[in-house]
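Notes follow the structure.
Missing here: one protein chain of the complex. Every other protein chain is in place.
Each chain carries a letter (A and B) given by its place in the written order, and its residues are counted from 1.
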Amino acid sequence: MSEPLLAFLYFFILLTAVVAVLLDDLLSSFISLSVTGVLMATVFALFRAPDVALTQAIINSGLVTSLFLVAYSQTQRTPSPAGECRECPFWLRWPGAALVSSLFAAVLFRGLYVLSGDRIPGSTSAHYLSQTLEETGALNVVAAILLDYRAFDTLGETTVIFTAVFGISLLLSGGKYVHSGHGLSFIVKRGMALLTPFILLYAASILFLGHLTPGGGFQGGSVFATVAILICVVYGTNFEAARISPKSKETFEAGGAMLFVFIGLLGIAWGGGFLANLSGPFPAGTPGSLFSGGNMLLLNLAVGMKVGAGLSSIFYTMIKILELEDDSWPS
Amino acid sequence: MAVMSFLTVSLLFALGLFTVLSRRNVFKTVIGLTLMESAVLLLLISWAYIPGGSAPILPLQGKGVDPLPHAFTLTAIVIGACDIALAFAFIMKLNRFERSVNVDDFRRLKG
Partner (left out) sequence: MTPLLRFLGGISIFAGVFFSFAAVVAILRFPDVYTRLHGGTKALSGGAILILLGAMPYAGGIAGALKLFLIAVFFLVSNPMASHAIARACHRRALANRPIDEKRRGDV
């Protein structure tokens, strides 16, 4: 990997980050932030991390920007007169913050500089790279780490997603459901109807082949949530709620978590321990085929159900109280 | 190359910290949090890279890069997105009370 290319990308990451920080217009600064996310996904791909690049591009550049757009359209912002702290002395405004940040950056860089020698991977990582095929039967080492060696951490991560959905539903409940949009024009609706099956197929392939190729439950579930968001925007909130009701989203989310725990308990019942893979009742299969890797296919499905239903219900909760100005335009 | 990555990580983190400290708009605070998280992700992935290594998909072509920080980074990205969504929900709820997104206007608990 060439150093000038990396330097070029790092320069543009810092440039778009500075633009996102210093601009006054919120919309432009968040668009700049999503460009930073895409550039970081490119850097991740250059650093031979395809799983992470896929996740970064989908979640940080796509999903977070659409959530920001919903939050931006829901808030009423009165421009404040000064834009800076009104009661603070001068040294507590941006000079003080700049001083603290630059001191922090200097100390951090000095601390990290020690690590810049020859990189020798630890014994754990060497074990993962060499023994994954025998011990799990999967080809994707990162998916094997996430769903077999450290599957308990993934269970904790799904709990974090559940907590976020729970908190957002609690915060934004009690609002009156004012309006639902009619969606966009006929051209966009027909075009979306043409594209949606392919996007769903793409999401399913990322999800189910997660133990063979870069991908997995998180990425596939996020693309499913993106389809739900697209249907919400293009066809209107009423249409989306009629097709995929909030109750079924809750069922899918809870079902994903319960499937995960049930697979773990099956491992205990077989005598292998919680979330046991090959020492439980799950066959290894031939490496490279779809039904390989033990319970990783089912765990990917559970995680995908959880993430997809959770993220789409977050979006629906945030957008369902959106008021539209002129609703009478025929589609 | 590692020095370049660490320099970018430090600058990105400092940029995020500066935003959180000095900007009065709550959305800018979220931008600062995102930048700090992105700096940590970049640190993890750039530290996991072994020169001449290939992606951690079996069968490996040559050496493989360190796969353990990749798993940490995946978890961190998803959790970061969840906490940003929760932050947006907080902003929407606060906006319903004060009709502003300036931090100086949220003064009901003061004194």
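General observations
What we mean here is this: contacts are C-beta pairs under 8 Å (C-beta built on N, C-alpha and C of every residue); 3 or more make two chains touch, one makes a residue touch a chain.
This is a predicted model, so every value here is computed, not measured.
For the options A:L26, A:A105 or A:I244, the residue in contact with the chain missing from this view is A:L26. Residue-wise, the contact with the chain that is not shown comes from A:V188, picked out of A:V38, A:L69, A:V188 or A:A204. For subunit A, the residues in touch with the chain missing from this view are 23-28, 77-80, 83, 184-185, 187-188, 191-192, 194-195, 198, 326, 329.
Note that only the chains that are shown with their structure count from here on.
Averaging Cα coordinates per chain places subunit A and subunit B 12 Å apart. The part of subunit A that touches subunit B in the complex is made up of residues 1, 3, 6-7, 10, 13-14, 17-18, 20-21, 26, 29-30, 33, 36-37, 40, 43-44, 47-52, 55-56, 59-60, 63-64, 67-68, 70-72, 74-78, 80, 83-87, 93-94, 96-98, 100-102, 104-106, 108-109, 112-113, 115-116, 119, 121-122, 124-125, 128-129, 132-133, 139-142, 145-146, 150, 153-154, 157, 160-161, 163-164, 167-168, 171-172, 213-214, 216, 218, 287, 307, 311, 314, 317-318.
Interface residues of subunit B, counted against subunit A in their complex, comprise 1-15, 17-19, 21-25, 27-28, 30-32, 34-35, 38, 41-43, 45-51, 53-60, 64-68, 70-71, 73-75, 77-86, 88-93, 95, 99-102, 104-105.
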